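Moving on to chain A:
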Amino acid sequence: MHINLTAVAKANAGFLERVKAASGQDVAQCYQCGKCTAGCPVGYAMDEPPTRIMRLLQLSLKDEVLNSNAIWLCSTCATCTTRCPKDIDIAGVMDSLRIMAKREGRIKAVRSIDLFNDVFLGSVRKYGRVHELGVGMGHNLRTYKPFKDADIGTGLMLKGRMKLLPSKIKGQGEIARIFNEVRKLEEAE
Partner candidate 1 sequence: MSVAPETVWEPKIIGFFCNWCSYAGADLAGVSRINYPPNVRIIRVPCSSRINPYLVLRAFQHGADGILISG
Partner candidate 2 sequence: MPRIGVFVCWCGSNIGGVIDCPKLAADAGELPGVVLSTEYKYMCSEPGQNSIIQAIRDHRLDRVVVASCSPRLHEETFRKTLARAGLNPYLFEMANIREHCTWVHNKEPEKAQVKSLALVSRAVAKANLLEPLFPSSIPMTKRCLVIGGGIAGIQAALDVADAGHEVILVEKEPTIGGNMVKLDKTFPTLDCSACISTPKMVSVSTHPNITLYTYSEVAGVDGYIGNFEVTIRRKASYVDHSECTGCGDCQTKCPTKVPSEFNLGLSTRKAIYIPFPQAVPNKPVIDAANCRYFTTGKCKVCQKICTTEAIDYEQQDTVITEKVGAIVVATGYQLFDWAAAYGEYGYGRYPDVVTGMHFERLVNAAGPTGGKIQRPSDQSEPKTVVFIKCVGSRDPAKGKEYCSRACCMYTAKHAHQVLEKIPGANVYIFYIDVRTPGKGYEEFYQRTISDGAVYVRGRVSKIYQMGDKLVVRGSDTLLGRPVEVEADMVVLASAMVSSSGIQDVARMVSVQVDKDGWLQEAHPKLRPVETHTGGVFVAGSCQGPKDIPDTVAQASAAAAKVCGLLSREELATDPMISTVNQAICTGCGLCVPACPYQAVELKTITERIPGHAPRERTVADVNSGLCQGCGACNVACRPGAMQVKGFTNDELVAEVDAICL
């Protein structure tokens, strides 16, 4: 099946501009040298490694990009950004793509990573700081693997490295305000 570039350009008009606005990066500058994929620690597990993500973006193939597992598997290590000969912040583009995918509800590819983010930020929102035990267990419960990493968790606890209860900061109200205001502002946009 041929990709009809004319139809794609029409259907996804403005997509590339939005990626550019969100990330501040011009992906058209990518000349497909492959260095990002070559250095990517997670590239081997991605359906569309970074170089192909850039190419798909150049052709405005929005669905392929936003439905890929790659944008979720990206560990944001920024090796790609550091080495890109065209000075494209590829990790930054990945951030923007994750955010876009989440807003469009396209998080099927690697649900657990998105879940982790939710649980993590939920903890921050609630206490002002992350409660690691709560995050780990919360994530496990929501991915239906309650005993995953239980050994590590127990180890940490025995070594006095895991707090059983979260510590709440005084300015928790300020944090909650930030979350609320950010959401309001972004929904308005």
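Inclusion criterion for the candidates: all candidates are chains of the complex that A comes from, given by their letters.
Operating definition for what follows: a residue touches a chain if its C-beta (ideal position, glycine included) is under 8 Å from a C-beta of that chain, and two chains touch if they have at least 3 such contacts; residues count from 1.
Remember, it's a predicted structure, so these values are computed and weren't measured experimentally.
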item: Among 1 or 2, touch partner of chain A in the complex; value: 2
item: Footprint of candidate 2 on chain A - complex, ascending; value: 1-7, 9, 26, 28-29, 32, 51-52, 55-56, 58-59
